[in-house]
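Up next, chain A:
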Amino acid sequence: MSKSFGALRVTQDLSFEVGRGEVFGVLGPNGAGKTTVFNLISGDIAADVGAVVLDGQDMTGIPAFKRAAKGIGRTYQIPRPYTQMSTFENLLVSATFAGQMRGQAAYDHCATTLDECGLGDKANRPAGSLTLLDRKRLELARAMAGKPKLLLLDEIAGGLTDGEAKDLVTLIARLRDRGVTIIWIEHVLHAIMAVADRMMVLSFGEKIAEGKPDAVMRDAEVRRVYMGIEA
Partner candidate 1 sequence: MSEMLLKARALCGGYRDFQALFSIDFDVAKGEAVALVGANGAGKSTLFKTLVGLLPVKSGTLTFNGRDIAAMPAHTLSRQGLALVPEGRRLFKGLTVEDNLRVALDHARTVEPGETVWTLERLYDLFPILAERRRQVVEKLSGGQQQMVAIGRALMAQPKLLLCDEISLGLAPKVIGEIYAMIPSIRATGTAIVIVEQDVSLAQRCADRIYCMLEGRITLTGASSDISREQITEAYFGVKHAVG
Partner candidate 2 sequence: ASNPTIRIGFVSPQTGAMGSFGETDAYALDFIRKHIGAGLDIRGTTYAVEIIERDSQSNANRAAEVAGELILNEEVQIIIPASTTDVTLPVSEQAELNGVPSVSSTAPWQAVIMPRGGDAFEWTYHFFWGLEDIIASFVNMWSSAETNKKVGLLLPRNTDGEVWGSEEFGLPPALRAAGFEVVKPSLFEPRTNDFSAQIAAFKSAGCDILGGLVFPGDLRTAAIQCAQQGFKPKIATIAAGLLFPSAVEALGSLGNGMSTEVWWTPAFPYASTLTGESSAQLAATWEEKTRKQWTQPLGYSHAIWEVVLDTLKRAEDPLDRASVRDALKATDLTTMVGKVKWANGPHPNVSKTPILGGQWRKGEKWPYDLKIVEAKTYPIMEPQAKLEMMSWQG
């Protein structure tokens, strides 16, 4: 995949694969192009060259809403709730359209998901009144409500307390156990290290490392570029 914004080349010949039921971590300095990769996968923006293949199906040229229905769910780094709808209705949208559920099944699924994400008591509150952190939770809940096969998580652990981060990791592990494939962009290392099966590190749109979390973190280049540890 490649993508340029004008003269700025954001990702360049980037290729990677994620196995079914895997938690795949994506790390990289700010501006490395991680969010852009998500936008390319979810179809929010179109790639200049390259292809996204989900379950053997080529997604190139397929608009975002169809990709969602085919099982790609995502969260936004900067939350984008439907501010005038209630939290519950926010979920209902993706359960209905991305998850293609109807009626009682959708209600049940959304109510469960809200509880799982710790928003159970805010179900009927307008999403616009949520705090930043709750909005981030809502991002996750809404993506989950769409019953995705592939879940793209963009920095959802930032700002969580240790305890909350642990809960989150547990939740993600549970999702994986249900067979959901997860790609997770995260700067909160202890959280992602706790659950990722494999990781990739981007820098200036290029992959500088990929592999098991521990191995990646030991990589000198990664330590220098990303952690700022000269060794």
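How were these picked? Simply put, all candidates are chains of the complex that A comes from, given by their letters.
Here is the rule we go by: a residue touches a chain if its C-beta (ideal position, glycine included) is under 8 Å from a C-beta of that chain, and two chains touch if they have at least 3 such contacts; residues count from 1.
Just so it is clear, the structure is predicted and the values come from calculations on it, not from any experiment.
Only one entry among 1 or 2 touches chain A in this complex, and that entry is 1.
Residues of chain A touching candidate 1 in their complex: 5, 27-35, 77-78, 131-134, 155, 158-164, 166, 187, 189, 225-228.
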